[in-house]
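Of the protein chains in this complex, one is absent; all others appear in place.
Residue numbering begins at 1 within each chain, and the chains themselves are lettered A, B and C in the order written.
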Amino acid sequence: MEPHAGGAQRNLDVERLRRQYLDMARIRAFEEAAAAAVAEGTVLGLIHPYIGQEAIAVGVCANLTRDDLLLSTHRGHGHTLAKGASPAGMMCELLGRANGVCGGKGGSMHIADASVGMLGANGVVGANILIATGAAQAIKMQGQDRIVSCFFGDGAVNRGPFLEGLNWAAVFRLPVLFVCEDNAFSATTRTEAMTAGPGPAARAESLGVPAVAVDGNDVLAVDTAARDLVAAIRAGGGPRLLVARTYRLSGHVTIDPAAYRPDHEVQERWADDPIVRCADLLRQAGLDDGTLAGDLDAARDEIAAAYRFAKDSPWPDPREAFTDVQDAGGPVMEEA
Amino acid sequence: MEPHAGGAQRNLDVERLRRQYLDMARIRAFEEAAAAAVAEGTVLGLIHPYIGQEAIAVGVCANLTRDDLLLSTHRGHGHTLAKGASPAGMMCELLGRANGVCGGKGGSMHIADASVGMLGANGVVGANILIATGAAQAIKMQGQDRIVSCFFGDGAVNRGPFLEGLNWAAVFRLPVLFVCEDNAFSATTRTEAMTAGPGPAARAESLGVPAVAVDGNDVLAVDTAARDLVAAIRAGGGPRLLVARTYRLSGHVTIDPAAYRPDHEVQERWADDPIVRCADLLRQAGLDDGTLAGDLDAARDEIAAAYRFAKDSPWPDPREAFTDVQDAGGPVMEEA
Amino acid sequence: MTPDQSLGQTSGQTPETTTEMTYGDAARLALAEEMRRDARVWALGEDVGRGGVFGQYAGLQAEFGAERIADSPISEAAIMGVAVGAAMAGTRPVAEMRISDFALCAVDELVNQAAKARFMLGGQVRVPLVVRQPMGIWPALAAQHSQSLEAWYTHVPGLVVVAPATPADNRGLLKSAIRSDDPVVYMEHKDLWKDTGPVPDGDDVLVPLGKARLARPGDDVTVVTWSGMVRTCVQAADDLAGQRVSAEVIDLRTLWPWDQDAVLASVEKTGRLLVAHEAVLASGFGAEVAATVSERLFGRLKAPVRRLGGPRMPIPYSPPLEAQARRTAADVARAVRGLMQ
Partner (left out) sequence: MTPDQSLGQTSGQTPETTTEMTYGDAARLALAEEMRRDARVWALGEDVGRGGVFGQYAGLQAEFGAERIADSPISEAAIMGVAVGAAMAGTRPVAEMRISDFALCAVDELVNQAAKARFMLGGQVRVPLVVRQPMGIWPALAAQHSQSLEAWYTHVPGLVVVAPATPADNRGLLKSAIRSDDPVVYMEHKDLWKDTGPVPDGDDVLVPLGKARLARPGDDVTVVTWSGMVRTCVQAADDLAGQRVSAEVIDLRTLWPWDQDAVLASVEKTGRLLVAHEAVLASGFGAEVAATVSERLFGRLKAPVRRLGGPRMPIPYSPPLEAQARRTAADVARAVRGLMQ
């Protein structure tokens, strides 16, 4: 594993960083709105907030095109937004409305927007690793000029698909960027206690996948590392793993008070908030507080509008439950 | 991964080595007899011969007690014999007779002899890794003074259970010796082409399991390496992996001509026959050719007697098919 | 609802008194009791140290320590496979799958290993293992957290399959499952955790495997059901009583072996049978019950055996869509009335 030089040393592209700041703010605002919606009862399902990890999705997706594909986890809102999905379509999905991105069939844990290459959150930890690998194989086979990115958590490296998928991707030299978001937790258990050996990067390298580790709360570092890895992958170099160290600032789900974390730890980690850190960088680069606050407001406004739109949106027709199952032998709605 | 000093440098225990020579010869004779039985039609199932790999089972099991447990693969005759099972009971099992070790229910792929701690061959590649890990956890939990050994092939390191099992064993610091027999093939495909990265030892170390590699055709090297690893495990050091490089001298199954291997490769590997190498060592230590040939004859005679015994043994009563399924809700034989 | 009446007996002490508790607490109590009784019993799974996702392990790690209430990596295959090995080697593990859908990551370990080991090895080993698989629809959990696949496990030789519907049964059956020397797939319904009911006092009250429970007596029609649908069917029967239809509700409790005698006796009495379950209708366990009863009572039925089950669709997320996957008391009542015509 090569430690990756932080991005700070490089020439700073302030516009790019500010777009990332805005995208991070949009994700934060989305997650806060989603949590509020759960509290309000307009969202019934479980929501796994991405709060504190925004720099990873944003820094990675800054290096992807719309044609590139993305496979995500149960904690997938951030990835989906960063890949370019509309917050309104996503919010409608969370509220189970007809115009949700998945027509209300999937909800938070299966959120997806194929129009921007986002092929699905996943309710099964680690399952997306194999799907992403297969998508990359299809890309290679079809001679397409695009890559796949695949996000998963530190807990997923203890499931078999991590080994089977990374080995496979390396054997077939597939264009896939694996991103391990190490937020310290597997649900309510500390991953560390359940993970032997030196960690995800060493595991990947033992499987023939070169790995790089970065501070996942430093969007510039993520962006820079991702840029290099994506370039290597696009050049036909085969799969890569980015390990991004971060911290889950919320509970595992919105309704998890996460009281198993000592207060001081949580406070320390909030002090490392990736959005605040990005703001600091932008401030150093000359942006004023008003501009930065304005971006946050804009993000919040956009998401608030999306939420209002979702609340006003229609419920799906019950008959929709019977569609999209299968062409031959699909279910038929019984007459009451 | 620490490369392991070959055993040759150590003081040679000739009696021990000769016992191992005899055990290897017994395995070879058993496999030859089993292959002949398939050709003759007295064995109907598939037989995966252990020919060429005898030094591994024998060198490892020389360091186990009868109380230690062993979990094996589809290629399990060698492990079973080395752990101390009777060839007659095993041969009866291969021939499907009533007095087979499993009463004829399991056959070659499920051969087992719990009375010597051999808890089963397995028809599913890699499945025994998790079972062995669990057995080790039970041992630890019960405060017993024994360990588990778990053999698997180079192909098994591409299945998820390798990761899940080794990680688990390391997390819980369990008394289990994993043994990867790298015989170059996964059925008819070369494992190398399907395995990325530096190999099983590196994978194990990335999972927190210290690994040692040896020449698996050198029974002395295997014995010595296993002795050290077993000592570390018995001392409470947690799991270890022994990677034993070898070569499958037969086809994947007896009926596989294995024509996908170049002749010269097969010839070279036969020149490295572990039994011949062991004989060389014993000759150097002063044993004469007559003694060595006598051991081979004794082994062949013992197995031939076992085979005759098996052929004369009774078939199981059909009603036996309905036993050992489950206490509540088991099957009932229908009256014709 | 009439008080529980048992078609099967309970064994052990005869309870004189009961305590009201939740389905979740009843299971917790059962596990604690069995762990106190037998040092070989232990549990393993993700987050069990913090009490499990539904609180069904709350407080147990404090009493029994981290070795016997063992937190695990996110490795369902390992949880199951380790449990198999640990069962073979002298312990009695309770393997927690968190959500039954995740048990699909461990099917080889359950079906090819746990279920067959005893047989393949000619009885040389036993696999006394309980696999807990919380099943069924819980609001808005969508398609990967809601399946009911009990029928699968009834099809697998070597497995016992249990699906308790009440707090009393969750205590008494979990205890029996833990004492079973064979692997038991133990499916608690996620929507029942908070249900309360009377549980017989005394720490040795078992509910025997394989015995159905008469959830509600009746004369006109038999409704056979299990798990989360039991309360739905009892509700329907209560509603039907007002319409002068007397429905007998039988809670199978154990799906393999299932209590054919109890079902056949009831249908012989009523002449009519509805089998109702939450799982997908097609190839659900209702088919086995219906096929068996149709054959055994041929010519003695007043109406065809009817089945009610879920449509063959993944469980949708949005409430109005999810509602299409649920079977309600109204659906049950309608089906029963259909049988009465």
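Heads up, the rule we're going with is that a contact is a pair of C-beta atoms (placed from the backbone, for glycine too) under 8 Å apart; a residue touches a chain by one contact, two chains touch by 3 or more.
A quick note: this is a predicted structure, and the numbers were derived from the prediction, not measured.
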Q: Could you run through the displayed chains and say which ones the absent chain touches?
A: A, B, C
**Q.** Listed residues B:100, B:175 or B:274, member touching the removed chain
**A.** B:100
Q. Among C:83, C:184 or C:305, which residue is in touch with the absent chain?
A. C:305
(Q) Can you tell me which of C:157, C:202 or C:319 touches the chain that was removed from the display? (A) C:157
Q: Check the options A:168, A:185 or A:247 and report the residue that touches the missing chain.
A: A:168
Q. Given the full complex, what residues of chain A touch the hidden partner chain?
A. 69, 71, 100-106, 110, 112-115, 119-120, 122-124, 127, 129-139, 141-142, 148, 160-161, 164-165, 167-168, 171-172, 323-329, 331
Q. What residues on chain C make contact with the chain left out of this view?
A. 101-102, 104-105, 107-108, 111-112, 115-116, 119-120, 142-144, 149, 151-152, 154-158, 256, 279-280, 282-288, 290-291, 294-296, 298-299, 301, 303-307, 311-314, 316
**Q.** Residues of chain B (touch criterion as defined above) contacting the omitted chain
**A.** 43-46, 93, 96-97, 100, 102, 104-107, 109-110, 122-126, 155-156, 158-160, 186-189, 193-195, 260, 315-318, 320-322, 325, 329-334, 336
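The rule we apply is simple: only the chains that are shown with their structure count from here on.
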Q.
Can you work out the whole-Å distance between the CA centroids of chain B and chain C?
A. 41
Q) What residues in chain A touch two or more of the other chains? A) 158-160, 193-195
Q: Could you check chain C for residues that touch two or more other chains and list them?
A: 72-73, 75, 77
